[in-house]
Structure formats: C-alpha cells, structure tokens
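With one protein chain withheld, the remaining protein chains of the complex are depicted in position.
The letters A and B name the chains in turn, as written, and every chain counts its residues from 1.
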Amino acid sequence: MHTSGHTHRASRTLTGLVGLVATGILLTGCATAESPEATEPVIGGTLTYASGDAEPTCLDPHVGGNYPQALVSTQYLESLVSRDADGAIIPWLAESWTESADGLAWDFTLAADVSFTDGTPLDAAAVQANIAHLQDPETGSSTGYLALAKVTGTEAVSANVVRLVLSQPDSALLESLSQPWLAIESPTALARSQDENCAAPVGTGPFRVESWVQQESITLVRNDDYSSPPEDAAHTGPAYLDSIVWRFIPDSASRYAALQSGDVDVIDNAQPDTIVQAEKSDTIVHLDAPRPGASNRIELNSGRAPFNDPLVREAFIRSANVDDAVTSLFQGTADRSYSALSSAETLAVSRPDLFDYDPEAASDLLDSAGWTERDSGGYRVKDGERLTVDFPVSTNQSIPAEQSLFEQIQATAKETGFEVVLSPMDLSSWYTALGENDYDAVSAPYTKVGPDVLRILFHSDGIIPAPSGYFANHSQVNDPAIDALLTEAGQVTDADERAALYTDAQNKVLEGFHILPLFDQQNHYLLGTDVVGARALPTVSTPTFYDAWLK
Amino acid sequence: MSDLEIQAGLGRSPRAARSSRLPRRFGVAESLAGLFALFLVTAALFPGLVAPGDPLGIDPLSAFQSPSFAHWFGTDESGRDIFTRVSHGTGSSLLIGTLATLIGLGLGLVLGTLAGMLGPVVDFTVNRFLEVLFAFPGLLLALLFILIFGPGVATATVAVGLATAPGYARIIRGQLLSVRSSAFVEAATVLGRSPGQILVRHILPNTLAPLFVLGTLGIGQAIVWASALSYLGLGAAPPAAEWGAMLSAGRTYIGSAWWMSFFPGLFIVLTAVSATALGRGIERRMRHA
Partner (left out) sequence: MAEVGRGTRIVRGSRAVQVVLARLGGAVFVLWMVATLTFFAIRLIPGDPAEAILGGPGSQTSPEALAAVRAEYGLDQPVLVQYLGQLARLATGDLGRSYSLNQDVAPLLVGQLGGTLLLAVLALGVAWLLALGLATWSTRGGRLAWYLGSGLEIVAAALPHFWLATALIVLFSVWLGWLPPISTSGVSGLVLPVLTLAVPLAGFLGQIMRESLLTALESPFVLSARARGESERGVRWMHVIRHASLPAISLSGWAFGSLLSGAVVVETIFARPGLGRTLLNAVTVRDVPVVVGAVLIVAVGYILMTLLTDLAQRIADPRLRAG
C-alpha cells in the first residue's frame, strides 16, 4: 500500500540532526515500538493503519466522544496540555497556566505562532469557541461535556491568554483537558454545519483530514506548516510521512493477515495469540500501551439481589479463578490486575490480598449468607431461588479472549454453586439491559485520564436513572463515605492530600467487593518492522505517527 | 441456501429412468453414511457413552494443545477437550438442524398448500407474501428475528426455520400443482371423489413423500446457517458445546490452533454429506418401489 513515497527524500538537511535527537529520546521512552537504530528518518511514504474499532460516525471527537474517534483524531487534533510517560502534565497548545488561589479560575497562556490548518490563528477566542462548542447541547458531546461539568464560563484575558471560570475547584481539570475529546479545533471550521465539521475537522496537528470515504478509509496528509509538537516528541517541524491511510478491518483474523502480508503497516486490537506469534517473528513489532483510567474489571451490581449482599459478592470473587485464566488466555501479554485503576495511573491502589482464588472460603461465605442448599444442577438455592448471575456481554466491546475469560470464570464459579448466565449482545441491546437494571455482573471499559474516573464509576450520582438511561456506576456503589471522599478529592489542590483521599476511596471500593479486577484495559498495537518511531501518547494511549517514518 | 439444496433433491425428473451408470444398490457411500449417522444418533442420545468427559470442564493450564492420544481433537483456549465437546454438541446441533428444518417445512407446507389448493385468489395473496419474504435476504430475516427475541439456541433455531420457509413453500406449491394436474387426480375427480378426499388420499401423500428427502437434505444446511449466526454473535450462548458456536469461536485462532475450528467444521460437513447420501438413497428406493 505504501508504494508512493519510499523514494521521496526531499529536505534532508534537517533530518540528520533530528534523527539523532529522535533516537536519543526514543531510547528513554517507555512505550516505544522500535528498538532505535542510528539511521536517519526517511521523509515521505504512506502508512496504512488498520483499526479493529468501529468506524466513527463523526471525525470530530467533540461530538459524542468515544475511543475510535480518539484514535484517529490524535493524528490531526491537539489538546491544550499533554502527559509525559511518568504521568506528569506537560505543555502542548498551552505554554503555561496558573490556577487562582481559590481554584475557581485557570489562566492558560497559549503557544505563540500556532495556526490551524485552515490558516486561522490559535488564540484565546479560539479556545473560547471550543469550550462553547463542547458545552452546546446541539453538539451532542458526551465525554467532553462531562469533563467540563465544573466550567461555567470563559474569558479572553488577552489575545493569547484564556481564562476558564469554575463553579468549584477541579483537581482533574488539567487531566481532563489533556484528552483528545477536548482537543482544540479551528473556530472557523466549527462555525460550519455539524455535517461538514464531522467530515473534516480542522486542527493544529501534524496531519490534516484530506478525505473520508465512509466504510472504506480516511486519508490524512502531512501538515507542512506544523509547529506545535508536545514537549516529549522526538523531533520538531513537520511529520516525516506524506500521508496516512486509516482503514477499518473489523475482523481480527483478516486484520492480522493483512499485517502479515504487508498490506497494512500498523494494526490495533491485536489478539493475544497473534501478539505471541508476532513477538516470535522478526517482521512484526509489538507496542503495548495500557489505557489510563479504570482497569478492566467485572462490576457486581450491588443494587439488586443476589449481589446486594456483600457476603455473596465476596463469595463470587473468591470463587473465580482469574489468575489461571489470564495466564492461559493472554499468554503473558497482560498482567492480572488487583486494582480499580489502570496501572498507567500513579495513584492506583493494588490489593492482591483481597482477590485470592479460594473456593472453600467462597463456600463458607455462601453458607453464612443463607445459600445453603444445592439443586440437581449443583447450583446454590435459597428460598427456592437459584443463585443466578446475569452477565450481559457486549460483543462489540469484548475481544474473544476476554469472552473466553468470562467463560472460565463461569466454569470456576459453578463449582462453588453460582450459575453465571453469559448473554452476548450487540451494543444497543447491552445499553438497554444496563438501563433496565437487568444485570448482576457486567464488564465495561472506561477510559479517562487521571483518578477522577473513580468519581464517575463509584459516586452515587453515577447510579441511574437519569432520563438518558446511561450511567457509569454499574456496580451501583451507594456509600456516603465513598461519595464524600471522591467529592473532596475532586476539589483539593494539594497533591498529597488528593492522593490520600483517592487511596482511601479505592480501598473502600475494593474492600466492599464491588468489583473483580481482571487486567489493564490493553491497547496492543502491532507494527511492521518498516515502521520506525511510532509511539503511544501517554494521555489515553492513542498512537501518534508524528515521529514515525518508513524504512 | 437450503432452498437451492432442496431443489437439488427434487431436480431429478421422476419421468426419467435412472442411468445404469448410477450406483443403484446399497452402495459403499450409503453404508458409510449410515454408520456415521448411527454414531451421531448414539452421541446425541448418550454423549457420555462416546466421550465420558465434561464438555464444559476447563483446564486453563492445558489450553491450545494440538491433537494427541490424550486429546484426540486437541484442546481449546480454555483447555476443554474438543472431542468431548464435539460429541456432546451433537445433540444440540442435530436438534437445531432438525427443528429448524421442521419449522421451515411446516410453515412451507401450510403456505404452499394454501397457495396450491385454495384457488387463484389465495394463491395470488400467498405468492405475494412469499415474494415479500423472498425479497428479504435470509440472513437479515434471521437477524431481525433474533434481535427482537434475544439471542440463543431457541431463537436461532426458529430464525433459521423462518428464513428457509419461503423456499420450502415455493417448492411444495409447485409440487402440489403438478400432482393436482396429474392423470390419477383427474381420474379421481372423474370418479366423483370430493376435493377433500382427493387432497387427503391422493395429493398430499404424493406431495409429502419427497418432503422427507427435503428434510434430510435441509438438516446440514440448517446447521451451517446457525453457525453463521454464531459468527455474528447471535447463536448459542457461550460456552455451549454447539458445533456452529465452536466453529466460529475457533476461527479466531485459525492461525495458531487449526484444530479448534477444523473438527467442528468436519462434523458439520460430514453430517451434511451423510444426510444427503442417505436422503438420496431413500429417495431412489422410494421411486423404484
């Protein structure tokens, strides 16, 4: 596919130097795909990326705001701030920022001489237009809208200083703003109709959207005037690649086959067995980038029987042999998690002691909870009711290995007497099942930068039933003590105090046996060895091809 | 698809004498098919006799083992024995195939009889109705049905039955029309038999006989249909040992563990082949009888 530009090697003058810098930085980078070589980057070429995620219906991540949008928009949109590999917030489109003493006003000084690819300059008014766009119900923003919940207004302090005014202090504001769903777009472009903006959003990124043929591919071409790489990028100036062809190959077997045959250069959502194969081969490289936010976990619905009884929740968790399952199914490509948060989060609390596989203890717990009898199927019974766990599985959101993991949990929990009913369903039916409180256990990804995700997942405000039907507190944790901790943690400005509050809250959630952590929400990218310098942005682990080039 | 394959059974013209080149006696193929069918029936009724293990019993540490003496067909991603699963899956797979075919045939019989027997107005109406069903791609019909009533073995079975009914109906109507205009029905009419008598004593028996053949041919196809639904995540719920579900689950690992999809697939194909061979044999015997 990338035949067009291998030989195109213009403007070599800068690249020698840049290449040296690049390899130096790449050596220290943590999520770097390619073992660095002292070769100079080749300018030109077309990289073909094959995504297993659903094709976005709108390329502007302000609209809705899901992961597939984040993946592709990382190539052409940029945010005010970013994160480095250690989780610290670093400047991007905003050069610097200050928070007022009461925490209710934040001033962002914007980088100088940055323009959107339509020529509109980046200034305070542009940022104001973006915040307004995100908060406008007509936009239909979800992720960005929620992240800006505490922002009540904006002011242009000067041409390049913008102020965000808050109703309450927000310790997660910078983390929220670093996400691709809150990227800054050209105000001129935002003024177009939503359809036009969805088809080709305009940002400041290293590439711009050239064309989008729905159900086929998105073509991105280099932004030759690019001037705003984040601090942790490997070079400055325009990107090396001429263009990126972004394709959607939903079937995992054909996606991997296309990488093997060289028809595509990079794939995402790689299956564990193909990762193992790739790691053995010398033609494919594995790039592992755990997503931030929540770990991959099973949420136990404490809002209805049988999991409203903490003893039954603990019994279920003790009866599930997750360690062996993760080992056999993920074949070393994923580690078991004992935390509510992703290992990418520095504040994650890990409690291996709470999640031992112990069927005997589980039996005792069920006995003391009153589930003493067994029926002919070997399942526990109480008052004539079988101990049944309804577990809807979204086939769009769970990879096959994950579904097999649920099957193994089903098999081990059966020995203790749980009947786990796995029901695979499409996304719409799955949302409906959740909205109707028709589930006992569920596994849902939630990606957000920073520990503030805990508030979304475990604060009682996140329990139904808003008229929308969607809610994120699937385990239906309703504990005033946890609410208080999370609310306070969202407001304190002192880092240590914040860490202590989040640690307390996590311990309470884990000790209440509301969730069964499984492993980190993975992002596995596989790259052909001709791709050099690709990395995952440490914000939400989307890949960036700004530093990438083709051998 | 089953429609096509059904017509294959009726494609032979009853007028023509069989070629001497054709195997007419109880051939090797039919004996083999009979033996395999016997095995299937045994496995369906007494799976424990064929494979004593637990089809759902996991053993994570012996996952992805290739075929060996311990595991004839290898193991799957959770260390379950595939031979055991294939054997224990015979019952539900055959049930899906048989029930779906019966539903399709039953609906087809009702619609076809209505169209073929009750005069031009009903015929026109039923035909338009069939056109409507035909105009839907069969998979979409099944898809909509399953999404409305929820995925699972039962709905998948009914969905496959529904999707195949229009094909059966059309064949039955054609068969009815040709039987009705045949000489012996005319003779019965001349003899003054009532239409009901003629339907019950002459037309239906002559129409129904070939249906038996259609049925045997349809079973394999129905299982294939159900496996396509499993691929789309709408068939049997995991981790049921059903061939279609196993085939589609194993496909993910086709590059690293071919045996996971090969053996369930082999059983689907063998079932279809032996059902077809037996069906044809029976049909041949009936014609010569």
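Keep this in mind: contacts are C-beta pairs under 8 Å (C-beta built on N, C-alpha and C of every residue); 3 or more make two chains touch, one makes a residue touch a chain.
In this text the structure is predicted, and so the values were computed from the model without any measurement.
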Candidate in contact with the missing chain, chosen from B:L38, B:V122 or B:L144: B:L144
Of A:D102, A:E155 or A:E216, the residue in touch with the unshown chain: A:E216
Per the touch definition above, residue among A:E40, A:D84, A:D309 or A:D426 touching the missing chain: A:D426
Omitted-chain contact residue, chosen from A:V202, A:L287 or A:A472: A:A472
In chain B, positions touching the absent partner: 1, 3-5, 7-8, 11-13, 15-17, 19, 21-23, 29, 128-129, 131-132, 134-140, 143-144, 147-148, 167, 220-221, 224, 227-228, 231-232, 244, 247-248, 251, 254-255, 261, 265, 268-269, 272-273, 276-277
Residue numbers in chain A that touch the chain omitted from display: 1, 50, 53-54, 56-58, 64-69, 137-143, 145-146, 194-195, 198-199, 213-216, 247-251, 253-255, 257-258, 260-261, 263-264, 396-397, 426-429, 431-432, 435, 445-447, 456, 466-470, 472
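One rule holds for everything that comes next: only the chains that are shown with their structure count from here on.
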Whole-Å separation of chain centres (CA-atom averages), chain A against chain B: 45
Chain B-touching residues of chain A, taken from the complex the two chains share: 252-253, 256-257, 271, 273-274, 276-277, 321, 324-325, 327-329, 395, 400-401, 403-404, 406-408, 410-412, 421-426, 429
Chain B residues touching chain A - in the complex, by the definition given at the top: 56-58, 60-61, 63-64, 77-79, 147, 150-151, 233-234, 237-239, 249, 251-257
